[in-house]
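For this depiction, one protein chain was excluded, whereas all remaining protein chains were kept in their positions.
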Amino acid sequence: MAEQFKEPVVDRVYTLNLGPQHPSTHGVLRVLLDLDGEFIVKADPVIGYGHRGHEKMGENRTYKQFLPNASRMDYLSGLLYNHGFVLAVEKLAGIEVPERARYIRTVCAELNRISSHLLWFGTYVMDLGGFTPFLYAFDDRENILDILDRVSGSRLTYSYCRFGGVCNDVDAQFVDMTRAFVKRLRSRFPDYDNLVTKNVIFIHRTRGVGVITAEQAREFGVTGPNLRACGIPYDMRRIEPYEIYDRFDFEVPIGSNGDALDRYHVRLQEMEQSCRIIEQALDKMPGGPFWNEAAAFKVRPPKGEIYFGFESARGQTGYYLVSDGSQCPYRCHIRVPSYGNLHVLTEVLRGTMVADAISILGSIDVVIPEIDR
Amino acid sequence: MGNTDGSDWLRLVVGLVIVLAFSQLNALFLVWLERKVAGHIQLRPGPKEVGPFGILQTIIDGIKLVGKELITPATTDRKLFPIAPVLVFMPVLVGFLVLPFSPELIIRDMNVGLLLIFAFSTFSVLAILTGGWASNNKYALLGAVRSVAQNVAYEIPLLLAVMSVVLMVNSLQFSQIVEAQSRVWFIFLQPVAGIIFLICATAETNRAPFDIPEAESELVAGFHTEYSGMRFGLFFLAEYTNMFIVSAVATSLFFGGWNGPFGFSLGIPGIIWFLLKTYFLIFVIMWVRWTFPRLRFDQLMNFSWKVMIPLSLANLMVTAIVVKLV
Partner (left out) sequence: MATRDVMAEKLRSVLGDNAVCVDDKYGAGVFVAATAPAARLLEVLGLFKETGFYLETMTALDFQDTQEIVYHLNCYEPLSRMSVRVLVEHGAAAPTASGVFTAANWLEREVREFHGIQFDGHPDPRNLLLPEDADYHPLKKDFGKVHAYRTREEIYG
């Protein structure tokens, strides 16, 4: 009789499924959590619910046909992905781009970055329980979507950048709307500061939470604001200057602790720096042609390969294109920043509480469809 | 003896009927108010279509909720699962019996009125635990367990704050407490206790920033995840009615109840003052909900045990000393 009570009756650790349908997982993410009470013993992300086969499609479509695919991988920074793909192919095929197009593309890319960060800001604070900043952020974001809608015709997934330039020219109203938006966003930053950044509860939820050390970041290939919050000033716009970013004067904000609060500050400051880039680009924008259409008529890059890395809203994205001389790529591999950002969570989440897991997940800013491709 | 008994019983029955009707209307009104307040804080208008200013929205939503299927998952506890929503709602109704709406409009002016309300509000903790356990769902259980811990932790400073007022009035009877504030409201004499009471009241009703037990973004819906249709409606109703009760108690204890400011009633009947103050406090609670993010659970508990309780104890000490000296 005594024997049957030697075994523990209840297993202390239980499994909780932070399921694919959950208000806080950004996209369809499933995390299998092994919990000991409130503490996480093991975190195992299960992904692939949004796999659409973009890389296989890349091998079966011409470079031009792949343009819409690029935006749809990370739909929140769709224009940045579109921009990056176009730059990669232009470099591989040696297509010239007029100056005006470069400035237009830079302005639109930075606008897209701001809109992605605004959405992140709204949803992050909403995950923490503060429902109101979400609507304020979306209100600002609507302005950006209106501006980009006017020039490109789409609100979320863009094929605005084309090989050799952009497909539509921008007019004076675009410039006016963008300047007005930058002014309005700058006036909103103090509101966000007072409502969120200085809020005691918010600071308690984010300070010291989810610390990623620089060593962990290197181990897992973390890039973007998450890496910069650890103190490493690694921004592709400075490290491998592409387009015309070397002509603009902007800072790369970094943090020091690598916790959620630092990641938050880095992204807010990045929005401000993007505003600076936009203003400088609008000031210096030259006239002239906006699309080198003739050169990009038949895109048939020579045999070879290229890896083009650029800074998307989440980190370093890379297009690895292998060309066999035909109209379709032989291999189109996309290196996505959320891959490493999510992977590092398997280590960071260990030992934290479930409520912190939500905060950390939100502060990392993952978009699952780009991991799934 | 027989005569008073008969009129007492009649008073009780009539009062109960009015209470039932009032609590439903109140809940309807509060849901509408919450949505409007939330809307305007979030730069949007809230319900507008149904009825003037969207007043009828809640009624329509209630009809929809009643019409929904009551889904009982197969693995729940057959007896406890349906009982939990009722258990949550009933004690809250009892609280109405002793609220001092005006000098004449107290259904039962018991000399332990305050004690009655707090005794019955503790019941809801049991009901939440029942609901979470009977659901046979890890999320619900987590939510229920958190709710119990939170409620127990925040009841202590709540009661200590109330004791400070009781010490000053020497009575647990609501009408006497309100009459003692005919010149000066207790919020001016006991500001610390008042603030502690309001904070703890927010925690007791599981409102943000203390809404971990039903944290939508973390636990789907906490302890009422598995409830659908009118059962969910009952949990909802109970929360809003509870909000009314705690605001009414706060009004009676700290803001003068049916008295006008500094004793000047300005010709407005007592019940109007009472309702005005109560609804203003409810508005403040709602305002807080839509402004702040929520506290993490251990921070919540730390706040109660390490800040609220010492503070309320100190307040009680000071009150006792002052009362003894004066």
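So that you can tell them apart, the chains are marked A and B in the order they are listed, and the count of residues begins at 1 in each.
Here is the rule we use: a residue touches a chain if its C-beta (ideal position, glycine included) is under 8 Å from a C-beta of that chain, and two chains touch if they have at least 3 such contacts.
Quick caveat, the model's predicted, so the values are computed rather than measured.
Asker: Just to verify: which one of A:15, A:194, A:256 or A:326 makes contact with the chain not shown?
Answerer: A:326
Asker: Could I get the residues of chain A that touch the absent chain, sorted low to high?
Answerer: 47-48, 51, 53, 55-56, 59-60, 91, 217-221, 232, 234, 238-240, 303-309, 316, 318, 320, 322-324, 326, 328, 330-331, 333, 335, 339-340, 343, 347, 371-373
By definition in this document, only the chains that are shown with their structure count from here on.
Asker: Can you check how far apart chain A and chain B are, centre to centre, with Cα atoms defining each centre and the answer in Å?
Answerer: 44
Asker: Quick check on the complex: what are the chain B residues that touch chain A?
Answerer: 38, 41-44, 138-139, 142, 208-209, 211-212, 215-218, 220, 290-299
Asker: Per the contact definition, I'd like the list of chain A residues that touch chain B in the complex.
Answerer: By the definition above, chain A touches chain B via 14, 16, 22-24, 38, 125-132, 134-136, 139, 195-196, 199, 201-202, 204-205, 353-356, 358-359.
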